[in-house]
Every structure is written in structure tokens, then in C-alpha cells.
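Shown below is the structure under consideration.
Note that one protein chain is taken out, while the other chains of the complex remain in position.
Lettered A, B and C in written order, each chain numbered from 1.
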Amino acid sequence: MNFPLMPPQASEHAVAYDALFWTITALTVIFTLIVGVMIYGFAVKYKRGSSADRRNAQSHNEKLEVLLLVVPTVLGLAIFAWSAVNFTSVRTPKKDEMELFVIGKRWMWHVQHMNGIRENNEMHVPVGQPIRLTMISQDVIHAMYLPAFRAQYHVVPGRYTSLHFTPTKPGTYKLLCGIHCGTQHSEMVGFVHVLSQQDFDEWLESGGNRYTKADRSMEQVGADLWKEKGCGNCHQGTDNNRAPSLNGIFNTQRTMTDGSTVLANEDYLRESILRPWDRISAGYENTMQAYANSLSEEQVLSLIAYIKSTGSGATPGQGEYEQPVRDGRALDSSSKSTIDIANDRASAGASQAKELTN
Amino acid sequence: MSATVVDKTQEEGLHEPHPKKNYLTADHTIKSWLLTVDHKRIAVLYLISTTFFFFLGSIAAAFIRAELTNPMGTLLTSETYNKMFSAHGIIMVFFFLVAVIPGVLGNFLLPIMVGARDLAFPRLNLLSWYVFMAGGTCFVIALMMGGVDAGWTFYTPLSSLYSNTPITLALVGVFFAGFASIFTGLNFIATVHKMRAPGMTWFRMPLFVWGQYATGVIMILGTPVIAITLLMVAIERMFKIGIFSPELGGDPVLFQHLFWFYSHPAVYIMLLPGMAVISELMACFSRRPVFGYKFVAFSSIGIAALSFLVWGHHMFVSSQSVLQGIVFSLISFLVAVPSAIKVFNWALTMWKGSVHFTTPMIYALGFLGLFVVGGLTGLYLAAIDTDVHLTGTYFVVAHFHYVMVGGTIMAFLGGLHFWWPKMFGRMYSEFWGKLSAIIVFVGFNFTFFPQFILGYLGMPRRYHYYYFAPEWQVYHVLSSAGSTVLGIGFLMPAFYLTASLINGKRAGRNPWGAKGLEWEHADSPPVTLNFDKPVVVTGPVYDYDAEKDSEMIRAGQRLVDMVKGEEEK
Amino acid sequence: MSSHESTHPDAPVVYEQFEDIGQQQETYVLGMWSFLVNETMFFAPLFFVYGLYTWKHHADFYLAHALLDWRIGGINTFILLMSSFAVALSVHYAQKGRTRAQLNCLWFTIACAAAFIWIKLQFEWIPKISHGVFPNPEFIQNYPHYAMEHGVPAADPYKARLYYSLYFAITGLHALHVAIGIIVFLALIYLIKKKSSLITDYIPTEMVGLYWHFVDLVWIFLYPLFYLMPRP
Partner (left out) sequence: MATTHHEHHDDHGHDHAHHVIPISLLMKVFGGLIIGMALTVYAAIFGPKMPVQFMWLIAMLIAYAKAFLVVQYFMGVKYTTKLVKAFAYGGFFWATLLLIMLTDYGTRQWEPVPGWTPGEESALSRDLEIDRVPEDVQIHH
């Protein structure tokens, strides 16, 4: 029988994390010892009836109290600063991240690679490669918890959250759900396989193993879906009267009917697919069908992957996407008051929602 | 506390051949108990009901520990297991910890300590107990209907849309319990402000009163927030209105904000009264005034105020904004400072004192040890980075058990043993008392220390199985074994304290030689209106003399004789 | 509960836990204020949630609010202000010992409170609820029809449902307070008429008055927030 004391240290952050962790542990031990020695010493020395000197006993000492005020504050602030720096760095995306999509559902983890490989409760990643998980939940709140990487973040329904880590050691590590999500919460577990780059490439080549075999990449799935749902009927190569083109729309600033601007990120694209009337690009009517009940989170992610594949505002050279001002019904919102625009789209949204629920 | 003796006859009352009527013997009918407005009787009612809930919650805990000895968890189904930990959490937090010290010791002692005949609003106090029982009944009915499985935190949308258990009823139960706590807090605040005896200035109040006052402030400022939040969840369950559910248009993180806005201060509703008890115990059994009285008193108020500004540290990884997480982390470190001040001042109270190792003192020393560990492990969870890995694991479980059990329950048991002779007029067996205190301390550490390691290794809380990590079993077995010892330690007082009611030695007015209005001016047990004559306070609080005390003991006097000498004087 | 200073039949009762009438009165006032602090914290999260979602979905909330008539809300505001004034008067008369005038003011307050609830039910809640426009799953279908019938543009029904959830929750809780107020006022009048030993000075009237003013305060904020939302 052995007594493990540390989880494996398998990411860049784990090393920085453990340095802080053991520093606080040292502080804890020191302070516990100080208080322990004080208690033990006083209790023994001043046991009732002992002959210890009890004269000139003080019952308060302002200088000492100020010391007690200052020392913990300073130590606390030092630890705070250290941990805040650590945390900010771990929440900051690295350059050249490999993006994986994660969908949490009761009670399993669904992981999807860009090339279309799908895994359940398993995740294969190459060593030394910064990873970004883009996560969303289909039902309740879950938490992606990777103890070996000292990484954890909640997976919330309704919006995307992200988790960043860089695995440093090949091996197999636990992948857990960190927040109570119902009956089989404790079975929502799996493994992260950190492979060497060569093994990972082979694994990719083979299209994954067993049930994870991929025939099409996410973009291809998205493209098929695009065709199947007839998105291209309206969203054509260039902007037309019915709809804007989505080529290279990702990560660009969009102007809405009410004059506000919005960054076309994953959250916005998801919202526009599921409930298009919510925020409409300036110059367009609310005519798009809502897909709130007809697309799964996976399908939405594939569509977004497809839209991303057509270019992105953040990619150098492709960032000059400009939202055109079209004749007639321009972005000039002064002709119509914002509330009138809100009126238009809201009533359209209402009638669509009615269809949706019928 | 030295105070002018207004009337000597009350001293003589002790030695009358026929003891005069006290609050217990004033009337014997059941009706006189159920319709009583005497704060002392209500305290006894609270003692009985919270003890019941404690054992109910402990049974659930026993099932959890038994289940976790095996990675495959063969005893219960996952569904039952989830209901067990939910029941354990909800009962222990809302029906035991929040109510126990204010309800039992606070109700009994606060008016006596400030020299009042009763709390400011006695009927509201009775109502508080009834509302508490109504809430408890709702929850017990929810248990009988199968129990709830959303954990005590009731995170949406699991609790509002997905769970198929009688959560609405449980929420209503907690809602009622919240009102019981509001009424208690209201009573304490009005009593401390307006009912103090002549001469009882703020800085002559025992620190117990300061602690209860700070608790009362949190109760009226925080509890309504959780009450209305849980009500919103209940309405959301019934009508599907969608304030907290994303698929209905709401934001689940908003629930966590509102929940922790109360539930972090609630930690201090549970802990501050415990700290208040410890101040009394340390002073009495060191025969010294509490070191740095004013700093300890103001640290209670400081904790109460700061506790409202740190709720976000429960939500570092909940997708709240990074900026807010960092700000909350900063403030969380500040709230550690008043706690540190208290711990050092308690330890310094023994300095040049005359330390008596009685049962309550052993509990108090146990409290100090456990609270130091509990408090310091809070640093890991306040630091935003270390929290990421540890949040939602057994590290958190161990941390808050060190604070809640090691803090609140140790303090409650210490206080109960200290004031037991005052409450019921009987002494318990000192041998069994000390034994149980030591068993609780040892059992507690065996139960919860391994859980720190488990948490660091990555064992998430609320997990029924851990078949994927058999290497964790050794710590779980240790923990379960420790919990057996702990359970025995908790059961023992139930027996010997009950036995003391029947065959315990009669306690005099002041068996510990303690200072304070309740020891010097009230009988054991006190009469219905606490004092025979109004008291006027003239001296400082904690007017102990350690040197004299030690000299007398060196001269061969035993505590009992000293006390008798004091009384006959 | 017995009194220990009942020397004079009309003298105020001092309960046994108090030293004198002054201490008792001050304690009651402080207790009532503590209760009102608690009530403030009770309403605060609801206001906060409403404010947060108004901030996020202002345009839709604006459209959704068109189904509320600011005139009806205004009449109700006026009624509540009058009742608050009447309660202040009744405390005034109670202090002067003019019981008849005090009772008249209290009856007037009850009439106002009842009128408030009646208007709320008759013109706002019952029409909406009978058309299924209250937060339930069918709201999504019912709401656009109802808005069309009333000739107002319909907001995004999902957000309108959020708006009406909050509307019913907050005004419902407020109306519950009004209803409790009526019961308390009736009890107060009954005890005064019975010359109960519970009520021998003006303090009980002032306590109930403080509660009623608080109910009024909540409405002072509810009215502009719900009925007079500015155009985005």
C-alpha cells in the first residue's frame, strides 16, 4: 500500500502551480508551529499552580496588535500577487494554440478535433503543444477538471468558456467533472492521452482509434450541414439583399441595426444561428429561420468551424474584411429610430418564435 | 465581572432547604414549554431540535463515509448517494450550524450576560423556533419523499430544471429556516443595543456578546438575500420562468453570485458565535482577561463587514470575469487578518495565566488547533491560482470541515460543557468529558486530514465512485476509520450529559470560579426572569486574577473548595 | 404576559423584560428598523436582477413594457402616496390621543390598500393571466397574440417572458406586502376599538406605519422602473 502525495505534474502550469502551492504549505506549517508552540508552551508553563512568574501580566499591547495586523497582511498580499500573476498567465491564450471543442452533457464528455475526430470521455493531445479547449454544456453546469495539468474551468450552458494548457509529459491522465451535475456525476470521467508529436500524428493519420474514427473534418461536416440546411441560398459569396456573406466574417467587427458594434466571435455566431432575431446586422431584415431546436451543439460547432475556415479577421492578410454600405437602406440609422428597428426585428422574432414552438 | 451586589438575599437562596423555583421547575406542563416566551426555555427547545438534526445529518455522513471505503461504492446507488450528501449538507448547514450556537447558547446567555430579564422580543423568539421547526419539517418531508439530490448549494440549472426530486419543498424548508435565523438576529441586535443593564457599557460586554451581535448583523443583512434567491429558484421550478436558466434566457452564474452573497457571510454566521464562545472559555480557564479585548471585539465586526465583500472566491472558475476574480481574491486575503488577530490573542490570553485543564478548556484548545489549520488552508483557496486546482475537491471539503466542525462544533461542545451546570444545575462526569473531548479531537484529525491530500491529488467532491483511481482508497479508508472514532466522540456527550441530569452533582452558582453576570448574579439554573433584583455593573469585564488563583492552588486548595469559599464569602 | 407597572389602568403596559416605557418604545422602534433593513435586503436582489436584465435587454424590455399602462400605475402610485400620508396622519393623531381621527385615517388607508390591490388585479393581472400571459411555457405562443390584440409591438417573446417573470415576481411580492398590511391594519383597528391592553400608546400605530411606509417606498421605485421605462 502506498501513500501518493502529489498528482502527476504534466503541464507547464503545474510546475508554476506547485511552487506556489508548496510555498503556502510552508507558511501554513510555520504558522501552525508558531501557534502550536505558543499554546503548548503557555499551557505547560502556566498550568494552574505552577510556580511560573505571573507578575506584570499585560492584557493588551497595541504594538503587538499592529504587528499582528501588518505581518499577515503583507504575507497575504505577497501570496495574492504571486497567485494573480499565475492565474492571469494561465487564462491568457498562447500563440499557435491547437483548438479542441468540448461539449459537456449529462454524463459524458464529448471532444471533437478540428479534423473531425470525435472522442467520448477521451482526449488525445500532442506533447508540448499549447491547447485551447472551447467548451459548452448541453444541459447543466459541468466543470472540465484536469488534475495533472492543474487546470479546471466550468462548462456552462448557453455560452462558450475556454481552458488553456500546455502538456509537457507524455502519459495518460485523468479527466474529471468538477461540479455536481446529477445522478451519474462520478461517472463523467475519462482520460487525457498526451502523445509524442510523432505518435499524435500517427494517431491523427489513422483517424483515431475504435469509435473515434473520423471520416470528415469538422469543417467538412460544417460544409455539408451548410449545404443541407441551404445556408448558401441566402449567405452567398458576396452580400446580397437578403443576407450578408459570411466569408471571412469571423473575428470582425459587425454593426447592428441599433448602431452598436459586436465582435463576430463564436458566441455571436452561435447566437445568430440559434436565435437570429436577437442581433441583426445593419441593413438587413429579420428573415432568417431560427435553428434553436433543430441543431445540436455539435452541429453548431461544426458550422462555426466551417465559417471560420473561410477566413478570419484576426488572421493577417485576411483582416481587411469590410462590412459594405449598401445602397438605399444603408447603415444610416438616423432615418429610423433604434426602437423602430428593435420593433421590426422583435415582431419578426415573435412570429418566428411562434413557428418554432408550434 | 465584578458587580455591586444589589441584594444579599439572592446569595442566600442557594442554601435554603427547599430550592426556589427556577426556569425549569417553574411549570411542568407541556403547554408551558411549547408556549413559553422565556429565552432559556426556547434555548432548551433549540438544543433538543438541533441535536436531533445533528444526528440526522450524521447518519447521512456515516453512509457517505461507509460508501467511500470502496472505490466501486457497493452499498448505495449513485442516486441515493447524491441524496445522502445533499441531505448531510443541507441539514448540517441550514438546520444545525446556522442555528446551533445562536439558538442554544446565544438565546440562553445573551440576555443574562447583558443583565436583561429577557430578549427584547420574547414572542418573536418563540416564533423563530416555530418557524425553524416548520422549515425542518418541510425538509424532513422532502427527505421522506425520497430526498433531494442537488447538493446544499442548489446550483442552477440542475436544481431549477433538471433534478426530479422534491427540491421545491426543500427550498421552502430552507427559506423558513432563514426566517428563524433572521428573527434571532433581530432580537440579538435590539437586545444588545437597548437592553443592557445600567453600567454595562459596550466595552464591558463579554466578547461572547460582541460575537453574537456581529452574527446578528450578518443574519439580518445576508439571510434575506438567500431567502429570496431560493424562492426565485422555487418559482423557476414551478413556472419555468427562466431567471437563472440559459435556455429560458437567464444566466446561471447570477444564481451563484446571489447564493454566495449570503453563503459566504453565512460561514461567519456559523463561525463567529463559535469564536465568541472560545473567548469566554480561554478567559475563564486561564484566569486572565482576553488579551487585546478591543482588537478581538472589533475583529468580530470587521469580519462581519468584510465577509460581504468576498463571495466571488467561491466562483473563481465559474466563468465570472477575470478582473472580478482577482479583486475578490485580494479582499479574501484581507478577511484572513482579523481571524489571525483572534487566534494570536487567544493564545496570548494564556500567557501568565493559570491554566485549568477542564473539559471545556480541552475543547477550546482543540478548537484553536483545528481552527488554525482550517484558517490557514483557506489561503490556498483565497489565492486565485491555487484555488483553480483545489476548488470542488476534497481539499475544500476538508478545509470547511476543519472550520465548521473543528471550529463551530468544537466551540459549541466546549460552550455546552462550560454552561451546562448553569443551564441545568448539574455537573457531568469530568472524566468522561475529557475523554470525549480528546476522542473528538483525534477522530476529527483522522477523518479530515487525509482529505486534504485527497483533494490535492484531484479527488472531486460529491463523487460516488473513484474506480478510475484506486490509489486514493487508502486515504478514504483512513478517513472512514477516523469518522468512526469521531462518531463515538460525538455520541458520548449525549449519554453522560443526559445522565448528569439525573445523577449529576448539583452545581453551585459558580462551579468554575468564573466571572460574568451569568455566574455571579444568576442561580444555576437561573430563575424565570434571570435575576432576583436588577443588576448594576460597576467593574470591568474578565476581572480575573491569575496570580492569586495559582497561589491558592499551590496552597493546596482545590477548585471546588475555592469556589465554595467564594460563594460563602 | 404580565406587566409589572400596571398601577394606572390607562398607563402604557411595560413588558417584564423592560425597565421603563422609554426603553420599551426605543427597543420597538429599533427592532422595527432592523426588520425594515432586512426587508430592504429581501427586495434588493429582485431589483438587482431586474436592473441587470434591463441593462442587457433594454430594447426588448421596453417593448414588453408597452403592455403595462402607465396611467393605471400612476393611479396606483397616487393611491399609495395618499395612504402613506393617511398613516402619517394617524400616527400624528395617535400621539395627540385623538382616537377617532386616528381610526378614520386607518380606515382610509385600508380603503386605499384595497383599491390598490383591486386595480392591480382588475386591470393588470387578471387580463394578462386569463390570456395566458404569465410566465409559463405557453407564454411564448400567447404573448405575441396578446400584444397584437392590444395594438402594441411584441418583443422577443423569450425576453418578454423574462420581463414578465420579474414583473410578476416583484409586484407580486409587493402586493403580498400590501395584503399583509391590510390584515395588520385591521388587527390594529380591532385592538384599538377593544381598548386592548396591547395598545395603550401610539407606538403600535407607528410600528405599523413604518411598515406601510416601507411598502410605499418599494412602489416609489417600482413605478418608474416598470411603467416609465425610457425609450432606448
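Operating definition for what follows: contacts are C-beta pairs under 8 Å (C-beta built on N, C-alpha and C of every residue); 3 or more make two chains touch, one makes a residue touch a chain.
The shown structure was predicted, so the numbers you read here are calculated from the model rather than taken from an experiment.
Residue-wise, the contact with the chain that is not shown comes from B:196, picked out of B:65, B:83 or B:196. Interface note: of B:75, B:127, B:309 or B:529, the residue touching the hidden chain in the full complex is B:309.
Where subunit B meets the chain that is not shown, the touching residues are 193-194, 196, 198-203, 221, 225, 253-254, 257-258, 261, 301, 308-309, 312, 319-324, 327. Residue-level contact of subunit C with the missing chain is found at 19-20, 22-23, 25-26, 29-30, 33-34, 36-38, 40-41, 43-45, 47-48, 52, 55-56, 58, 70, 74, 77-78, 81-82, 84-85, 87-89, 91-92, 95-96, 206, 209-210, 213, 216-217, 220-221, 223-225, 228-232.
Rule of thumb we're sticking to: only the chains that are shown with their structure count from here on.
Centroid to centroid, with C-alpha atoms defining each point, subunit A and subunit C lie 44 Å apart.
Between subunit A and subunit B, the centres computed from C-alpha atoms are 38 Å apart. Averaging C-alpha coordinates per chain places the centre of subunit B 36 Å away from that of subunit C. Within subunit A, not a single residue touches two or more of the remaining chains. Listed for subunit B are no residues, as none touches two or more other chains.
Put simply, subunit B touches subunit C in their complex at residues 37, 111, 116-124, 182, 185-187, 189-190, 193-195, 220-225, 227-229, 232, 235, 239-243, 248-250, 254, 258, 261, 529, 534. Subunit A makes touch with subunit C in their complex at residues 258, 275, 277-278, 337-339, 342-343, 346-347, 349-351, 353-354, 357-358.
Across the interface of their complex, subunit B is touched by residues 1, 15-19, 23, 26-27, 30-31, 34-35, 37-39, 41-46, 48-49, 52-53, 134-137, 158-159, 161-162, 165-166, 169 of subunit C.
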